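Note that one protein chain of the assembly has been removed; the remaining protein chains are unaltered in position.
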């Protein structure tokens, strides 16, 4: 009988628990044993784990966070750490390890696979959606929902006071959350790294559009969605610049860590369930060194190195819609 | 300058307003005029319409229902009605008509196109997702969300009382909502028309799985999701049958019309925005007699007749996950 | 050191877990031991219990249902049952028993107190708010929220189709949920047992108001909220009657069991926390045979018999507002 271990690593994402549940229930259905390492790679290094049973998976699908806990683990990058991890996995007679996380976690998984003979499978779990080889990542849909419902609320105040609001969303170095949240919240302008050129061009585009909307739409408020890490000098610099150029008050809102938590929306629960369940099938089929993702409604297996080596582009159909509906800082 | 008219027809779906907004804003951006017919095809027959301006689209994306109102319109099926509609459209000098609705609405659009020279474009707006040629329909994601959050609530009571619950969701003659809601809510069993054979097989599968979960998962509750219109004799017949065979109380819940309303979730707002905006592009490109949908992340144009002539299968990857995670009445 | 036991009984209500948590954490803070009986009074009869520790209360406040499970227990009404329960409580050396539930549960608690020397405290846990002696009951606010958000959704469809909707909410034999949900959802008419006289008067009031709103408010939809168990012949009878008299389609929606579940809203979590924590103080103060409730922002202790002997009236200020804003079937 095969033994499967799973861990969650890097920033937590809503749906990680749904994914763990799918893995454990599928193992149970197929008579495999499932173990969970705690605190990401740290648990692997310290042989800190627990047996995962189907009966513990009840009432878990709807919970944010991860019952296995997560953590960054810088020391895992060393060859010594990978050797320890391999020893621990062998001691527990694990046949395959599933790592749910983002690209840093996948690098760790790839690193481990060079020191361990077992199968290694990655599952894309991050709100940022910045993993090449899968249409969406577990947690992405919930982060959009959290951002959109927050922007919906800010719009009430923006309209009441006829104000300019600047709302920073997460995304690490990618604009997926910002673009989709701006589109879904009917925001007026979006600033994403993929389309960003210079602060001067961005400011000109914002001001021109502000004027256009005031003239043509009778807009009284103006909402700008900005991805984190994109504006040189940070959000404060943009607020000052905008206040100076418009002569109006500009209020910044940083959505922050609320975007990582919360009960996963159905699309994340479904994606997590599909990927978790399919991962077990991939293990039975002998796959290793791959991420299991979903493209065009079908499961795919992508070599781990590809997931970070290639740049994932913003969804083209969203970019097309944005060009008519949300102004962006591009030419 | 082109003139575009839009109407919403058939059952309303969350995201119809977001779609109207995208159409109107894109028209405004491209210097086209936009008109809205009221009450579905009835407005077309009675020349009941209003001019749609960009400034009226503010604060609309997040609202359920449809500001153009909807209605069924049986008389539209006659040739006489189509002739009246054509005359009215010509009188208003409309170049293209966009119909947001389900397959009945598309049949109406196709019928009209045989009596009118203008362009006719369909956009898939229905919670049921039963339109061939598009991966999803506007309103589908919100209906899943409504069903799932309701089932999450019922599970609290089911667990507290250790009871069997039978939850009927919408879907007309398709199992999309039922399958996805069951998967996302960690329900125990799902009954959908696509996989249904006989009541006897379905009952046997339900009872066997109930026993399995009690034995292996320590389950104390048992939640069955059932699509409307699938069980011979209706929900009451199934409740009686189950109570008799299990000796336990079985509580039915019919989610009903709440599934049609509510603020659209981001995925419906985004889909509606993409399709509405692209429809204008399709009109400029000279297309007619087609539905604009989305497949694999890209816009597609599908001849209207195909949308109802072909059967849309349940999402295969969901069916695969279901086979491990949710029991279904199939062999 | 004192030993406290707690059980949840009758229909479950959101906030019961928050109340259990408050009891257990307060016990821990004051160095008392806490035990939980499972499945309501059944656990008491079968000596089915578990020790409750502070560390198990983490992440519990936001969960619907009850981790102690609930159940009806008809046999508890007999003297023999009370004797068994008393024996079991003494065997476990319990000093005080806290019963969270509605009036049936309180009758059980009172019955027990005649056969047991320990302290018995009731806490009002029911969505129906039909307990005399406390302004609100645990679960009431969440039930209103669930009903209102459902009615908000139905209104989208009602407006889109310009239809009459009839929405049945829970409440057992009281109109608290119906009145408050109707007021908060801007419904057009409400039918509650406290104000109900005859079907004829009720129908006349409904039809008159329907006409008034169509004439004066330009209303296109009409939403009637009705408490369960109030209309002679049931909801179907009212639908038929209304369809016949208005000549319009009337759609019924029965909200059902979703109203019992769900994450408790903050007001229920706060009420549950206050009452649970104060119950321990009341026990230390030597109180017994009372329900701990809240009136006018202050904790109160009400003899258990009073809680069911006296009729709790609808909130007068809500009735006043209703008289201007929601039509009701009264003279």
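Every chain is named by a letter (A, B and C) in the order it is written, and numbering of its residues begins at 1.
We adopt the following convention: a contact is a pair of C-beta atoms (placed from the backbone, for glycine too) under 8 Å apart; a residue touches a chain by one contact, two chains touch by 3 or more.
Everything numeric in this text was worked out from a predicted model, so none of it was measured.
Listed residues A:154, A:205 or A:326: the one in touch with the omitted chain is A:154. Here one chain is not drawn; of C:47, C:267 or C:288, the residue touching it is C:267.
Seen from chain A, the chain kept out of the figure touches residues 8, 12, 14, 39, 63-66, 69-71, 146, 149-150, 152-157, 159-162, 165, 220, 251, 253-258, 260-262. Considering the complete assembly, chain C touches the hidden chain via residues 21-22, 25-26, 28-30, 54-55, 57-62, 135, 141, 144-145, 148, 152, 155, 159, 180-181, 183-186, 216-219, 263, 265-267, 269-270, 273-274, 277-278, 280, 294, 296-299, 315-318, 320-321, 324-325.
The rule is simple: only the chains that are shown with their structure count from here on.
In this view the innermost chain, defined by its CA centroid being closest to the centroid of all protein CA atoms, is B. Two copies of one chain, chain B and chain C, touch each other, and the residues they use overlap strongly: the shared fraction of interface numbers exceeds half. For the pair chain A and chain C, the distance between C-alpha centroids works out to 40 Å.
The centroid of the Cα atoms in chain A and the matching centroid in chain B are 28 Å apart.
The geometric centre of chain B is 35 Å away from that of chain C, both derived from CA atoms. Residue positions of chain B touching 2 or more other chains, listed in rising order: 152, 155, 159.
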